[in-house]
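Note that this complex is displayed minus one protein chain, with the remaining chains in position.
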Amino acid sequence: MENSLPQHTNRQYEEELRGLRISLLKMGGLVERQIADAVDSLVSRDSDEASAVIARDAEVNRMDIDIDAMCIRLLALRQPAAGDLRFITTGLKINYDLERIGDLAVNICERVLELNQEPLVKPYIDIPRIASIAESMVKDSLDAFLRGDCDLAEAVIERDDQVDHLNGQIFRELLSYMAEDRETISRGTRILFISKNLERIADHASNIAEMVVFMVKGKTIRHMDRSKR
Amino acid sequence: MPDKITIRRLSAFFGENRALNDINLGIAERQITAIIGPSGCGKSTLVRCLNRMHEMVPGATVEGEVVLDRESIYGADVDPVGIRRRIGMVFQKPTPFPTMSIEENVAAGLKLNGSLPARRELDKIVERSLRQAALWDEVKDILNRPGASLSGGQQQRLCVARALTVQPEVLLLDEPCAALDPVSTARLEEVLLELGARYTIVIVTHNLQQAARVSNSTAFLYNGELIEFGDTNKIFTNPAHRETEDYVTGRFG
Partner (left out) sequence: MNPTEASRGHATWRRRKNSLLMGGTVAATVITLAPLFLILGYLLSKGFSSLNLNFFLRMPKPVSEPGGGMANAIVGTFELIAIAGLIGVPIGIGAGLYLAERGRQGIAPAARFAADVLTGIPSIVVGVFAYAVVVRPMGGFSALAGGVALAIIMIPLVARTTEEMVALVPRELREAALALGVPHWRTTLSVVLPTALGGILTGIILAVARVAGETAPLLFTSFGNRFWSTAIGQPIASLTVQVYTYAISPFEDWQRQAWAGALVLTAIVLGLELAVRWLARNRVRFPR
């Protein structure tokens, strides 16, 4: 966020806002790692890694609760206005999105645990690709939040289309596999779920990016047509 | 709706010192406009220019124009006393006249202008003013007690009633709640919100939350200049100027 602004007269308030920002970024980092590990556990068929991700979700949830409490406290005690108000309400929403992303990573790992019981349907090519985009979207949206970079945020929102496109592709491909060979249906559907979860992760990253634009410019671009932004 | 008061290129001086510089502002009719800014920014001076009280200070002068409806209040043949009957003012310190009872205080504006009506009519007028100031129920049985025997919050509402008796079109308030506790403040704010439907109100306040609670539009003054003026919601969620943002978020000084 803007470090060029003068400091708040109340030092404690300044500290509390800084603390909120740091906590959000920490949670973002943790969530990014969860996604990476989840995808890795799928590709390397590592059930231990998947279990570790599931266990680590408890920490994500704990951070969610802490950040919520921080935001509410700031709203109650500091009567924030203008930029501070937008920052804190953005923080509340990002917090929610990150927690959901964490849950989606857990879902992926649960599917991975099931998939690892059976042989591969086909080598994973598209899943890692969609995962990579989703991961980069999450990373960039958080970077945009840290630096208050609207252009980066807009770029994230653009990439959401790619993810949707890839997801559709995976869907059609797997559908044809499952239609040909009934044995592959249970594995196929699980992979579909994983793809869907990755698409959802990209959506949440997109939400984060939209909130960053609101925070910086005071403009709400959620639910707006591309052309009107 | 056209503005009730239009301020054009207004500059105010105390001798050589310039307190206000080239202010351009439109006060909307039957709305509440708040004027905020740090100490010494000129907000009190600004409202005092609106009812021609500024010039009562020896050596104080005014340049520019203030237009009420369609006539300039600083015109050559305009009587300041007449302006002050159309534009009333309530001050920071509650000041009931100590030699008068509550009733006499409310009617003071009429009595001292020599236009005191008959008893019946006067009673009705006094009751109406006190009701508008949300004070009637509290004092209707003690109208003969001295004005100074009321509590601080009541005294201030008495001053509002007194100002309303002469039926002004505009009501100016200079930090009216500064000397009041939170409950009295809330009551007075409630009175202002109700009066806002009928009168044009301008309130100077150093309390940002009060401006946020009460006003439709907010003007931010700094160092005698008007930095920003707009919808109160916008000023407090997404102001256009950096100085405004710094002030409302507590980054000043």
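We just call them A and B in the order they show up, numbering each chain from 1.
In this text, a contact is a pair of C-beta atoms (placed from the backbone, for glycine too) under 8 Å apart; a residue touches a chain by one contact, two chains touch by 3 or more.
Bear in mind the structure is a predicted one, so any value in this text is a computation, not a measurement.
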| item | value |
| --- | --- |
| Where the missing chain makes contact, among the chains that are shown | B |
| Which residue of B:37, B:64 or B:94 touches the chain not shown here | B:94 |
| Which residue of B:27, B:163, B:177 or B:248 touches the chain not shown here | B:163 |
| Touching the absent chain when the full complex is considered, from B:85, B:206 or B:234 | B:85 |
| Touch criterion as defined above, residue of B:28, B:116 or B:148 at the omitted chain | B:148 |
| Touching residues on subunit B - with respect to the absent chain | 51, 53, 56, 58, 81-85, 88-99, 108-109, 112-113, 147-148, 152, 155, 159, 162-163, 166 |
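By our rule, only the chains that are shown with their structure count from here on.
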| item | value |
| --- | --- |
| Distance from subunit B to subunit A - Cα centre to Cα centre, in angstrom | 52 |
| Interfacial residue positions of subunit B with respect to subunit A in the complex | 208-209, 212, 235-239, 244-246, 248-253 |
| Complex contact set, residues of subunit A against subunit B | 5-10, 13, 79-86, 218 |
